[in-house]
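Every protein chain of the complex appears in place save one, which is left out.
Our next item is chain A:
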Amino acid sequence: MVQNHHRGCHHQDHQEIVRENKEKRPKFFINDHVDILIEILKRLDCRSLCVAASVCRLWCTIARNDSLWENLCFRHVSPPPSSLRSVVLALGGYKRLYMGCVRPVQSRLGRVRRASWARDEVQLSLSLFCVDYYERLGGGSSSNGRLVGESSPSSLMFLCKPVNV
């Protein structure tokens, strides 16, 4: 946003010029230009994106958009097959894929990362994501008589950091 500093100016004509400039230059609110906003947010990393989501309602809505998370997942990878999107969306969406699988996988593999592994990391994340989806489906199989804890998907627990209780 362009801020106009109005300095107390003693010259009348200067004031007029400033006032004219103020009227000529339109105020720029980024929220009016959602397409630019999206382009900017698309380039953020995960943490910044989450922070951005708490700025205002509009930003929150945009940040939740799955296509931004798609960019996050595949930023370092050559363009994925076109059929991937429908698969990922069916399994729960890119945000879930990123937060649940891609991020922990990338952070754990970070120290041994080689350039060629970026694609494989994503594929591995996808497989793990699929198992997780399958477990989430599991409500049907965990019908009456089963243990309470059985229906909660926990195949990705090994990716979670251990909590000190």
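By our rule, contacts are C-beta pairs under 8 Å (C-beta built on N, C-alpha and C of every residue); 3 or more make two chains touch, one makes a residue touch a chain; residues count from 1.
In the analysis below, contacts and distances are computed from a predicted model.
*Asks:* Given that one chain of this complex has been left out, which of "Myotubularin-related protein 12", "snRNA-activating protein complex subunit 3", "DELLA protein" or "Translation initiation factor eIF2B subunit beta" is its protein name according to UniProt?
*Replies:* In UniProt, the chain excluded from the picture bears the name "DELLA protein".
*Asks:* For review purposes, identify every residue of chain A that touches the missing chain, sorted by number.
*Replies:* Against the missing chain, chain A presents residues 81, 83-84, 86-87, 90-91, 104-105, 108-109, 112, 117, 120-121, 123-124, 126-128, 130-131, 133-134, 137-138, 140-141, 143, 147, 150, 154-155, 157-162.
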